[in-house]
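Below you will find the structure I want to go over with you.
With one protein chain held back, the other chains of the complex are shown just where they sit.
Letters are used for the chains, namely A, B and C, taken in the order the chains are written, and counting of residues starts over at 1 for each.
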Amino acid sequence: MVALLKVKNLRVEIPTRRELLVPVDDVSFEIAPGEILGVVGESGAGKSLTGAAVIGLLEPPGRVGAGEIHLGNRRIDNLPYREIRKIRGREIGMIFQDPLTSLNPVYTIGRQLIETLQTHQDLTQSQAKARAIELLQEVGIPAAAERINQYPHQFSGGMRQRVVISLALANNPKLIIADEPTTALDVSVQAQIIKLLKRLAADHGAAVMLVSHDMGVIAETCDRVAVMYAGRIVEIGEVHNVVERPNHPYTQGLMAAIPRLGGKDETLAHIKGSMPRPNAIPNGCAFHPRCPHRFKPCDRDRPDLMKGQGSEAACWLLQKEKANV
Amino acid sequence: MSEQHLPNITLGRRMGEAMVRFARSDLLFSFVRQPVIVLAFIITVVFVLAATFAPLVAPHDPFDPATLNLMDAFYPPAWTEEGNESFFLGTDNQGRDILSTIIYGSRISLIVGFAAVVFSIVLGVLVGLLSGFVGGWIDAVLMRIADIQLTIPGLLIALLVDGIARSALPSGAREEIAIYVVIFAIGISAWPQYARVARSGAMSEKVKDYVASARIIGTPSWIILLRHVLPNILGPVLVLGTIGLALAITSEATLSFLGVGVPPTTPSLGTLIRIGNDFLFSGEWWITLFPAAALVALVLAVNLLGDWLRDALNPKLR
Amino acid sequence: MLVVALVAFTLSNFVGDPISNMVGQEATLEDREALREQLGLNDPVPVQFVRFIGDAARGDFGISYRLQRPVQDLIAERLPATLELVAVSAVFALAFGIPLGIFTALYRNSWVSRFILTISLAGVSLPTFVLGILLIYVFSVTLQWMPSFGRGPTADLGWWSTGLLSFDGWRAIIMPAVTLGLYQLTLILRLVRAEMLEVLRTDYIKFARARGLKNRAINFGHALKNTLIPVITITGLNIGGLIAFSIVTETVFQWPGMGLLFIQAVQFADVPVMSAYLVLASLIFVMVNLIVDILYVVVDPRLRTERRVTQRS
Partner (left out) sequence: MSDALLQVKNLSKTFDLTENPWLTTATGGKRVLLPAVDGVSFEIPKGKTFGLVGESGSGKSTVARMCVGLLQPSGGEIGFAGKRVTSPGGGRGIGRGRLQMIFQDPFASVNPRWRVVDIIREAMRAKNLSSRDQIARAGALLDQVGLTAADGEKFPHEFSGGQRQRISIARALASEPEFLVCDEPTSALDVSVQAQILNLMKELQNELGLTYLFISHDLAVVSHVSDVVGVMYLGRLVEIAPKAKLFEAPQHPYTRMLLEAIPRLDLKERHQESVVGEVANPLNPPKGCHYHPRCPFADKRCKKDDPKLRGTDGMAVACHGVEEARLPAWKDPTLQPA
């Protein structure tokens, strides 16, 4: 199948007074229509910046330093403002982390929905309103016709996130970027929002890029997953492969560090140290100082993604095995 | 307990480290990158130095009647045709050297400004800390007072306090203590601002977990207040204080201009402008415009510093 | 209000001895005592206070010691001049301050914005009276374009005398209004800019961009309304500042308003005028605050419904 989103060698740069930071480097991935790709990583891995770069919303002075982003047949990373604006909300929808702050407090949700619809579609006021009510019903807001005239503060956290989702989906985008959509929510609400997101993506035939730090959420939701570390993808593949047979030592450590429900009293496996700051990313494989399996090439050469068992991983161990065979 | 905490051996080393930290800090970095700020800093330093060493720096002593000569009155600045070499910026109606009166006037202005700001910071921070940290009805009462005062403009408060103090005091004492009255009037008119900043700082700090931790350890409240909370709210207070200094200098000048500030015997910049204003229409512009320029330069420099300090210390604006 | 009334009353009791101001040095002790009785100064303090409140409520503040005329007549004469000055200044400050604030926030890295900001800092640093003197020196003394003092010709509309109906009246008000309004303008400009920058960083603005809304809709629809909420408060407070600084401006320009009346009263310890001024000024402050509160509710829907209490787990 032809990929909907193609990201090739994406590099995000943030010039600061002292140095040029490169929080995302050489990131490549594809998302097929209707597919849900998870992007997982710990804080500082560059996963949210990758999402922002795709929709062209990097905060200045952040910028795309190199690479290409294609949506369908069109390259979108070098479009002028007028063009990329038309893509935002129309072809790519985005959902943010905090439903409490994502909605403008001084306007009714109806106004915000109608405005979003009319920006991209030729609708009359009453058509737009009817569509807005439909959208609210679709995301499971009871009594949508009345609640459309309410302000965001009159909704609970879970309901607000539903409103945010309806806004992101208002114009039937082909791609949805969801940046930690459930992190600010309680577990029980999180489960409902994930379910809703999956259902809507399927109904609308939209592809989803789900950015999260929570491997459990990713495992439940996604078809494929990309694991990021220090600005690079270290492993990418089918979710069940990555979860069950991770190839990269970082992914292996990550999986072993997650406490399991009703697990035994054993000590959790853990990786020593922590993610490097973006101004101190080690040479070679960025993970090598923390890696229990490092050997000669690791601190010199940066590994590219290589085919492993089930998934692809950026680790010299895979190369060594191949060479040995 | 801090002295006991820091043995002398490490003190020197820590100060050394602090200097290194400052040299590497963003503060210094953003300072040297902006020539305007460096200039403002130099102007402020020049004013402070000139004011401190006024008797040494000023070419004449404008308040020594022995050296005054009415024959010297109304000399225009030295570079004009009728100018006199020894009076660089000219003289006023009593033959006083304008440059010297400006130097002495800045001294008064700076003293009043500094003292008023220190007074309102001490009062405001004390009230704000107490209000924010203790909360409850003390907070309600203190903040209500501050709110009421905030709705009344500072200038009016200062005028009022000044007026009451003047008439309540015997006329003989007025001249001598007029300067303290002005300091008090300006200081009292500005405290609510510091109180509010200190209060909101104290309120946001006191719910932080390091304060909770100190409580669990059993640290007494006043130590928590002084050693934990106070250092963490001082930054914004000092920024406000810098801008407040400019405001206090302006207020003093305004009061003096209105004739209710410091007495003409020890004129501040505002008094000088007031005196000179009478001669503006008759063409002796230098008597009022030079003190006015000095005042604006000083206030502008201090404002620039305060503005820069606020931006430099606010991580969100970087 | 009551607090101010108390202050004003205290003022009238303790500030100097009005009698010695009213009568000359040669007046006899009996004359003084008679005048004291006539003014009610010998009554117990609470009685005086109640009478003061009662009189003030009816608009009666007594007789000016200095001018020997009823204070309310003096005020009625002077009030329109001050209110016109304050109104023109406020309009001037808002009309320039808000747009410039928005501009400098939206184009915050352009050199025009930096220039405006530097100028505005100069505006903050320029004391009102110095600005007034400079304007007089440049436009009245040197260029002789503008009158240096007074209101120009006024027209009577019932009890209100206005200077805004003639060209000369406008010519007379421009310099005082600019003098008075410039400081407020710079304050408003800097406040609008700071608030706007703050709002532009919020998540809902980011989300609005992600929905592809047009820049116009984001900046003027979403950001501006949220920006104006705090601006309203400060502007309200600043009306008070305008009234206070009208004292200075009126002194510089010899503008025949209440401020000038007040400062002359201060110099002569003319207590009835002072207390009348204070009561009136605080009445205006209270009214402005009330209007601000009402505007707040109109702009911010969160205040219209019951407040939600954020909970801690």
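Please note the rule applied: a contact is a pair of C-beta atoms (placed from the backbone, for glycine too) under 8 Å apart; a residue touches a chain by one contact, two chains touch by 3 or more.
All of these numbers come straight from a predicted model, not from anything done at the bench.
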Item to check | Option from A:S43, A:N73 or A:S126 whose C-beta touches the chain left out | outcome: A:S43
Checklist entry - Considering the whole complex, which of A:L20, A:A143, A:A202 or A:A269 touches the chain not shown? => result A:A269
Checklist outcome for this item: Contacts from subunit A to the absent chain lie at residues 42-43, 156-159, 186-192, 194-195, 213-217, 219-220, 239-240, 243, 253-263, 267-272, 274-275
Item to check | subunit B residues touching the omitted chain (full complex) | outcome: 1, 4-5, 7, 137, 208-210, 212-219, 228, 231-232
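The rule we apply is simple: only the chains that are shown with their structure count from here on.
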Checklist outcome for this item: In whole angstrom, the CA-centroid distance of subunit B from subunit C equals 24
Checklist entry - In their complex, what parts of subunit A are in touch with subunit C? => result 55, 57, 85-90, 93-94, 96, 98, 101-108, 115-116, 119-120, 151, 153-154, 164, 167-168, 170
Checklist entry - Contact residues on subunit C for subunit A in the complex? => result 202-204, 206-215, 217, 221-222, 225-226, 229, 299-302, 305, 308
Checklist outcome for this item: The answer for subunit B against subunit C in the complex is residues 36, 148, 150-156, 159-160, 163-164, 167-168, 246, 250, 253-254, 257-260, 270, 273, 277, 280-281, 285, 288-289, 292, 295-296, 299-300, 303-304, 307, 316-317
